[in-house]
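Here the complex is missing one protein chain, while the rest keep their positions.
Right, subunit A next:
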Amino acid sequence: MIKLTNIEKVYRTSSIETLALNTINLHVAAGEFLSIMGPSGCGKSTLMNLMGLLDTPSKGTVEIAGQLVTQYRDKELAQLRNQQIGFIFQSFHLINDLSVLDNVEIPLLYRKGDPAGASRRALAKEALEKVGLSNRMTHFPGQLSGGQKQRVAIARAIVGNPAIVLADEPTGNLDSVMGNEIMSILQQLNTDGSTIVMVTHDEAMAKKTHRLVRLFDGSMVGDAVLKSERAKE
């Protein structure tokens, strides 16, 4: 589903050159639940950005759902992100001036052939039901707890039924109870067929995934298939 080949990412300023990722080769299969761990600054977020087509590698190639995106232009990348990828962020990135339902609808507004208003709303409601927030649709983000905000963000990520969900420290801002709730939702999404890549600092959360990749100083230093609780099931 995601294939990174010989990826190198270098950040350059006028005086400094920083190698953020060094010769990364990673293949994430369809239906896999992968976690990425590593110390701060090791390149986790950079790797997520490359997988999410938010950034381009300095060297190497990225394939998403069988499509080699190296030569893709902004418009094509945007369409691919919209149709194939859902994003979940540590700080939720909800728009505070829009209701929960309106926030969840946003990805559908950018979809090619933009679904009609009524069907957009129906899809958004369905996504909110999946994360157990159908009773908060008219609320605004400021009226929700951290866990609820993250559930809204998950609903927004899955509303367009993407094949891939990229979660960048989704439980990083939550307490353990809420973190576990969010993790359960992600596990359910994975069971339903989504490929999930999650960056985390939490070993316990990582152990709930199928596979754990470890990064250090921009290099992959570990890639292990886990016998997670989920895998045991």
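Basically, contacts are C-beta pairs under 8 Å (C-beta built on N, C-alpha and C of every residue); 3 or more make two chains touch, one makes a residue touch a chain; residues count from 1.
Note that contacts and distances are computed from a predicted model.
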{"item": "Options \"Putative ABC transport system permease protein\", \"Heme exporter protein C\", \"Cytochrome c domain-containing protein\" or \"sulfate adenylyltransferase\": UniProt name of the undisplayed chain", "value": "\"Putative ABC transport system permease protein\""}
{"item": "Touching residue (missing chain; options A:Asp102, A:Glu126, A:Asp202 or A:Asp217)", "value": "A:Asp102"}
{"item": "Subunit A residues that touch the omitted chain in the full complex", "value": "45-46, 49, 52, 54-55, 74-75, 78-79, 81-83, 86-87, 89, 91, 93, 95, 97-98, 102, 105-107, 109-111, 114, 117, 156"}
